[in-house]
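Structure in structure tokens, see below.
Every protein chain except one is present and positioned as in the full complex.
To keep things simple, chains are lettered A and B as they appear, and every chain counts its residues starting from 1.
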Amino acid sequence: MSPLISMRSATRMLQGWPPPLLDPAGPYAGSTTLLAWVLFGMGALVLLLVLAALWVALFGRAEQRAKLGGPTLIWIGGVAFPVVVLSLLLVYGLSLTRSLSGPIRGDEMRVRVTGEMWWWRVAYLDGDRQPFLHDANELHIPAGRPVVLELESADVIHSFWVPRLSGKLDMIPGRRNLMRIQADAPGVYGGQCAEYCGGPHALMGFTVIAHAPAEFARLMQSRLRASDASAPATPEAALGARLFQSTGCAACHRIAGTPANGLAGPDLTHVGSRRTLGAGILPNNRGTMMGWIGNSQAIKPGNRMPPYTVLSGEELGALAAYLEERK
Amino acid sequence: MTSETGFDPALYDRFPIRKARPKGELGELERIWAAPTGWARLTVINNNYIGLWYVGTAFLFFILAGILALVMRTQLALPLNGVLPQETYNQFFTMHGTIMMFLFAVPIMEAIGVLLLPQMLGARDLPFPRLSAYAFWAYFAGGLSFFASLFFGLAPSGGWFMYPPLTNMTYSPGINADFWLLGIGFIEISAIAGAIEIIVGVMRTRAPGMTLDKIPIFAWAMLVFAVMIIIAFPAVILATLLLELERALNWPFFDATRGGDPMLWQHLFWFFGHPEVYIIFLPAAGLVSMMVGALSRTTLVGYRLVVLAMLATGFISFGVWAHHMFTTGMPTMSIAFFSAASMAVSIPAGIQVFAWIATLASGRPRYNTPTLFLIGGLVTFVIGGLSGVMVAMVPFDWQVHDTHFIVAHLHYVLIGGSVFPLFAAFYFWAPMSSRHALSERVGKWVFWLMFIGMQVTFLPMHLTGLMGMPRRVYTYLPGSDWVVTNFISTIGAYMIGAGVLLFVVELFRSFRFSVDDSAGNVYEGGTLEWAPAGIYSVRSIPVVNSRQPLWDNPDLGKDIKAGRYLLPMSATGNRETIISSPLRAEPQYLEIMPLPSAWPLTAALSTAGAFLLLTVQAYGVAIASGVVAVISLLRWLWETDRPVALKLADVGGGIKLPTYATGPSTHGWWAMVTVLIVIGMVFLMTIFSYVFVYGIHPQYWSAPPDRLWLIPILGGYAAAAGLALLGRHLLAREKSTKWSPPTQILLAAAALGGAFTADFGSWRLHGLDPELSAQGALVMAFLVEQAQLVAVSVLMALYLAARTSSGLLSRPRNNSFDLTVLFIVYTAAQASLSSLLTRLFPGGL
Partner (left out) sequence: MPPVHALLPLLLLATACKPPPEQRPVMPAADAARGKQAIERVGCGSCHAIEGIAWPKGAIGPPLDGLAGRAAIAGRVPNRPDLLAAFIRNAPAVAPGTTMPAMPLNEQESRDVAAYLYEIGD
């Protein structure tokens, strides 16, 4: 399968019709879909009316034109009609806004997503709202249940947007915005940073993966286990583990259960199980892993990871082998 | 008939005066108003020249920003296209937005105002022609050097909205962002200067009898436009000042880690930024309202409704700024308010659209280029308005915000609401300034290329956005279905480009600038700008009895040209125009207007130089350049405000007007009050920032210095105001000595300086460190504003002393003196308020 095709399933938004707004996957996106159709209908209707009036004004018979050519038209078309239509829309829109921003119960699963230049830090929070599991660029949620996201920023303003699950909400330094998402069915939902954040803002993707609740519980369990035991399984991977410490990877990346504890870059404890690399832009496989390590600047110019062209092929392979095992 | 000023309207009946005018009178008028020739042409200040250069420069920026857009569309035509590298693309879209909004859209409206308004209103020129020249040259030099930053890779790349923290020193360390602040600085200067011209011009230089309900609708639009600039621009003036202070001195206004808040920028920016859209739209709508009647050979249907709609637009537009921030996590209540206001603002737009349709229906529209642009603009604008209503619906906005759907929406609004009307206006009014009209045959090609190109570019872009393509991305990955719509958009962009190119070729082919020998009223308009005119505008200033005086009085043009109305000559041997009352336009006095001068030019160039040199961090030369700017400015003022020998001038029909007036009814006083409103709005915005930031992060705030300090501070400011007023009183007294009034002013300036030193010093003694917390930064920002006002006050006091010693201080009243007093009293008041606020809030007495 081509990486692009797999990208397509990963980031639904790359597909064409129906656009994600009209193809919602959960309640917080779904109610907006109806609104969108109402708005498109309203827009088409009003445009037709205006065009019809304009047509009569320009090409109509004299008596028709005389009827239009007075202040009555302004009062009807410019005042009465819009006041009625807009008032109805406003009531609809505001009640929808209210229902979408309704109170958060407090017992929902919580995840903190922090926007960074140009990737996403993900921390799953426990009942005391303390992080217990770290990840990046990918969010796993149980299907059919609302999940609350604490949106924060570590540097500049970003905006979190997974269109099939919800509208977007900004991540602002010094503030914490709360957002609810819910996927009705298991699946993969793509997203992308929506607030211009400089440099490679264009290449800052995100993936949400919804699982059936039982499967989700199993996943979380296995991840918690993976977090304390992470011995490399092959000699090649063992070489990779040593390189990870010695070549500087560990200064920026964390792998739980090892001395690698850098916090500047994405947490790599579970990088082997991620669907994408480089924040939603590459399929995750041996080649892309090695290519990313070797010179990510050629793929995503401006990102914060320096090129590692000093590594030999063998060393790249060993690092990739080690990281592939980090499920 | 009632009167506003005591003027007897029955005098109007004497006009037109049938008696032949003396020979040589017209020749003298021409001689006095003649534009300098050769290189001295650069010192010209007449609105015919400055206006046209201004329009030309603004149009040049339209072309330049359009070229940037074409290159960007080429980059986006295909996924991972390599036309523009990432950083260059980011600079391109930043420059495209900034230039289109700041260096094209606002200036071109002011430019058309400068070009058309005097003639439309029956004035000889705008009331402050040297200010127009200064504004133009500052804009010309500053704008071009700002654009040139692109060629050195120094162009800003933070987006035209420049949100911090992305644009602070940490994330934008180069001087690129400073170039943005520089470019905006110029447009702030020229926009404010233009707004003063337009407000005073429309309110005070109208032809006699042109009461409020007879003002050409474009002048109404320009009045609302100028008032909106006065209210809205201070927000961006303050925002740019704070950002530059944060960048240069590390004062944390927008830094959340030290108690600032990045959202403060967004509030300030959009408080300006959204009215900005209507600032761009209203003058264009005014042009449409003028043209739609003239081109359909009928009067505009619903004149009063349209005026009301424009006033309502201006008013409501200040309540919609936060709809750019629906996705920032605002409270639901605020969202509801801004959503409602955003929808409400579409009603006055609807009123205007239907007024235009009704006018087309009631008249006999012709198939010609300006009419095509009007109708094309109307349709395009309606589509943009409808998508605007959609995004005013908050949940919908949460989805499409910052996607290409918005890009499509805003281009529909701005191209339909502004660019197409402007092209209609180019065709309609070109014959006024050119020997030949523009070709109708080519014009129709221009229109259809641009109109179809516009739809091909931006209609599919709605879909691109719905499919999820964010804005401001330099590329996208292959395999996406955005490919098709993006490619179509690029084809459309080239069609628009072809249309504009054709128009430029046509300009070179047909446009020949001329003041006296222009092609004339090709499209048969009925307003005064179509009356026969020379460089001095109309030969004699007519009495206006209707909205389309040329239609209602077929002899009017002939009579104006024969000098049968007011002021058919120069009454005092100077350039002069009639200042009339604001409501009923009754003639009040004769303004003696300044002559061409190189000083506005040198002032503008050295202002530009000072800003530019500051940006490239050549501080010594920058300060020198600033000093030259101040000297040039004072030198240009030096020649103004001089009473002439003839105290009362006969302007015809036995109407005698004073040649020197003082007090609140003068054009100078009006201009000063307008300036003070701008300064006051900047102050108000600072207060907002202060309270807002406290509300977000109160934990960073500490107690102010001992409140007893308020006694010397407030005492000093009160003394300054009192001394200034005493000086004005002494000037009016015959017994006072020559030097006693200006001495009071000098003392007042000294008192301002003393009080300010106490204010500033007490904070420093208290240990105020503006780098430490947002409180410190904001208190210091207040002090920076006060320091500027005090410095200007001191300068004005010294200027007044110099004029006194040269015997230029007229008695019992003098305008320079009055305006200095006004400024000092204002400074004292604002400084007192600022010292009270920073010491009493938070915490109280």
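Keep in mind that, in the parts below, contacts are C-beta pairs under 8 Å (C-beta built on N, C-alpha and C of every residue); 3 or more make two chains touch, one makes a residue touch a chain.
This is a predicted model, so every value here is computed, not measured.
*Asks:* Write down which of A:Trp161, A:Tyr196, A:Phe244 or A:Trp292 is the residue touching the left-out chain.
*Replies:* Checking each option in A:Trp161, A:Tyr196, A:Phe244 or A:Trp292, the one touching the absent chain turns out to be A:Trp292.
*Asks:* In the whole complex, not just what's shown, which of B:Pro36, B:Gly479 or B:Pro582 touches the removed chain?
*Replies:* Among B:Pro36, B:Gly479 or B:Pro582, only B:Gly479 touches the chain that is not shown.
*Asks:* Give me the subunit B residues in contact with the hidden chain, please.
*Replies:* Within subunit B, the residues touching the omitted chain are 79-80, 477-479.
*Asks:* Suppose we count only contacts with the excluded chain; which residues of subunit A make the list?
*Replies:* 1-4, 281-283, 285-292, 294-295, 298-299, 307, 309, 311-317, 320
Throughout what follows, only the chains that are shown with their structure count from here on.
*Asks:* Between subunit A and subunit B, what is the separation of their C-alpha centroids in Å?
*Replies:* 41
*Asks:* Sort out for me which residues of subunit A touch subunit B in the complex.
*Replies:* 2, 4-5, 7-8, 13-17, 19-22, 29, 31-32, 35-36, 39-40, 42-43, 46-47, 50-51, 53-54, 56-58, 60, 65-71, 73-74, 76-79, 81-83, 86, 89-90, 92-94, 96-98, 100-101, 117, 155-157, 159, 161, 163, 166-170, 172-175, 177-178, 192-203, 281, 301-302
*Asks:* So in the complex, the part of subunit B that touches subunit A is made up of which residues?
*Replies:* 85-87, 90, 157-159, 163, 165-166, 170-172, 256-257, 261-263, 301-302, 305, 309, 327-329, 332, 335-336, 339-340, 343-344, 346-347, 350-355, 357-363, 365, 375, 378-379, 382-383, 386-387, 389-390, 392-403, 463, 466-468, 470-482, 484, 696-697
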